[in-house]
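Yeah, one chain of the complex is gone here, protein chain that is, but the others are all in their spots.
Order of writing sets the labels: A and B. Residues in every chain begin at 1.
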Amino acid sequence: MSIKIGKKTYAERIQAGIDNAFMRQAVSSAQGRFRSGRLKAAEDLGDWEEWRTRGEEIRSHTMENLDYYLHQLSEQVEKRGGTVYFAKTAEEANQYVQKIAREKEAKKVVKSKSMVTEEIGLNEALEESGCEVVESDLGEWILQLDEDPPSHIVTPALHKNKEQIRETFAEKKGYTGSDQPEALAAFAREQLRQDFLSADIGVTGCNFAVAESGAVTLVTNEGNARMVTSLPDTHISVMGMERIVPTWEELEVVVSLLTRAAVGQKLTSYITALTGTRLESEVDGPEDFHLVIVDNGRSKILGTEFQSALHCIRCAACINACPVYRHVGGHSYGSIYPGPIGAVLTPLLDGYEDHKDLPYASTLCAACTEACPVKIPLHEHLIRHREIIVERENMGSKAEGVMMKGYAKWASTSAAYKLSTKMAHTALKPWTEDDYISNGPGPLKGWTDSRDFPAPARQSFRSWYKQREKRRNDG
Amino acid sequence: MRVSLFITCLCDTLTPDVGKDTVQLLERFGCEVDFPQGQTCCGQPAYNSGYVKESKQAMKQMIRAFEDSEYVVGPSGSCVHMLKEYPKVLHDEPEWKERAEALVHKTYELSQFLVDVLDVKDVGSTFQGKATYHPSCHMTRLLGVKDAPRILLENVKGLEIIDLPLKEDCCGFGGTFAVKNAAVSEQMVHEKAEHISETKAEYLIGGDMGCLMNMGGRLRRNDEDVKVLHIAQVLNSQ
Partner (left out) sequence: MTIHHRESFLNNIADQLGRPRRTEVEPPEYSVQPQDRVLAGATADELVDVLDKQCEVIHTNLEKATVETLPEVLRTVLEGYDVRSIAAAAGPRNEVSGLDEFYNRLTGEGYEVHVWDEHEGRHNVEFAERAGAGIVFSDLTLAESGTVTLFNDRFNGRSISLLPETFIAIVPKRTIVPRMTQAGRLIHAEESKGNPVSSCVSFVTGPSNSADIEMNLIVGVHGPVKATYIVVEDM
């Protein structure tokens, strides 16, 4: 996979999303649960705004000093017997992991959930070099069996129902049980246990690396990441270069924010901090550890007005709060990063050409900004993207450009504006019935296809006001 | 106290009655209301669509129009918030930025002005009926006006307010979004209209004409018998 998923146009994807009744029902109910979970967790904790401030300060300090902290991290990992590979591009990262797999003569690679490996297409790269790759997160495993991309960054198979999952298990793995979630999960447990035990390499992402000690922290609920890092002899962790904190004291804060904002838990079942290789006296854990630090377009964001997009801790709170996501689902974004953060991040990482519609997939209601536990001004980033799309990339539609030039003239002198308020009622009269327009011309059509538009008043406010003043002065 | 009314282009053209009620309401509390004729549109349609250059022309016109005002009060959280953004948008034009800042300091949304500046909690109005209130996104999240409308409405005699399910969800207006992403906007406003119907309210009250026009347009299309009112209309009702 890569950042971009699918070949459909934006309009086609949106329509497919809107037409997918099950998905929409699932997303809407998930959003409700995520939202109440997040709000309750924040309330239980108390002082949520202060926690957010602390989170923002941690993330912005770390980003401002990213070179320093990555250097420190790499020194610490080396000290603890690990190898660090700095990869500028997805290709470099994949080639390095392929090289390790070749050296280990690895046949089976077992993975825990990781967005960055989705982003760089690591699975495909490993499969090309002859490895069997097994995703072990329940949601990811379902998607892998079904060859479907994730639609959410925390619950990737949100768009699938249990009947579809049962069918997939039956078809691909010979499952004969019911569609009860517990039965499906028990089947996954039994199947994947064998994979954990027989894998040559375990691949994980990294929620947060801790610079001071060289630890890679994984935040999970299912226990698969612990399997992946305890049983195979080699552990490769792939991290986006921004996923780092200075010390354990900062780790504690961002983890507390992440688990609450993501799933409303105080802590997830497993927060696992892994440092280097296992010690000589230890029996389980990897004897060989590699940390792959990936740029893949991130450094271009540093030093720009979008820098705070790198503060993201991938909790999906913005996705869960977004009313647009609610109605169109994750696949509509055409990116492995959906929702508001996806609409901000995707054009930055993968360019505007394929993703120029994403910044407009928002009403700018700012529910995302309000939900973000590290205070990323997501809706402001979306506005800035729109400015770049129009002014720098020149990708705005011609008609809109002409209209906006007209707008500027109209709104910059009171004379033109006044005239239009006078004319509006008459101009739209042919379409008006009972003071409403239900089948409007030109740009109004998009509106009136689904709702009525109030006809301009016979007399504008300003002309009423003028008359009133006149009456008063005369009287 | 001298107050300049910032009417907003939507109210000016489509719902002048809201402007009339706003004027009367402010006058009732002793404000001397004027209407600077130079005002046009706050610039938001262009700004939010990425046409920042174009939006700046509107912004400068608005700054000029309200330069001599003591207070600027508008019946819209969204448009007032846009005014508050001017210094940021004009950051690379120091002279305009300074003039924009002066405007920011004296500008208020109507309910905010009543509660925070005039210290009014009960406007002494009477309005018979069951209503539900939609707290618009820009008013609450961006301008930070959450309590003022609620306080004022609670004190209207005869008015029963029914809580709107998922009230903090956007109605799907989003300015040009409603046209550019019409299909998504339709789904959003449809869901909102359903929630409004669920309340069985006779009236839908809000503080932003754009959102009200959106929800009202959908309710009308759905043949729902819910009347849409701007909060100024309710507060000025005797």
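The definition used in the following text is that contacts are C-beta pairs under 8 Å (C-beta built on N, C-alpha and C of every residue); 3 or more make two chains touch, one makes a residue touch a chain.
Worth saying up front: this structure is predicted, and the values here are computed from it rather than measured.
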In the full complex, displayed partners of the excluded chain: A
Which of A:Ile18, A:Ala125 or A:Leu138 contacts the chain that the document leaves out: A:Leu138
Which residue of A:Thr117, A:Ser151 or A:Ser230 touches the chain not shown here: A:Ser230
Touch with the omitted chain, as defined above, among A:Arg13, A:Lys111, A:Arg278 or A:Lys356: A:Arg278
Touch criterion as defined above, residue of A:Ala16, A:Leu39 or A:Val84 at the omitted chain: A:Val84
Missing-chain contacts mapped onto chain A: 26, 29-30, 33, 45-47, 50-51, 53-54, 57-58, 61, 64-71, 74, 78-80, 82-88, 92, 96, 136-139, 142, 155-158, 161-162, 165, 181-182, 184-186, 188-189, 192-193, 196-197, 212-213, 215, 221-224, 226-227, 229-231, 241, 246-253, 255-256, 263, 265-279, 281-285, 293, 295, 299-300, 302-303
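Quick note on the criterion: only the chains that are shown with their structure count from here on.
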Inter-chain centre distance, chain A versus chain B - centres from mean C-alpha coordinates, in Å: 32
Chain B-facing residues of chain A, complex: 11, 14-15, 18, 323-324, 327-328, 360-367, 369-370, 383, 385-391, 396, 400-401, 404-405, 407-414, 417-418, 420-421, 424, 436, 438, 443-444, 446-447, 449-457, 459-462, 464-466
Interfacial residue positions of chain B with respect to chain A in the complex: 7, 9, 11-17, 19-20, 23, 35, 37-41, 43, 45-55, 57-58, 60-61, 65, 137-138, 141-142, 168-170, 172-175, 177-191, 213-214, 216-218, 220-221
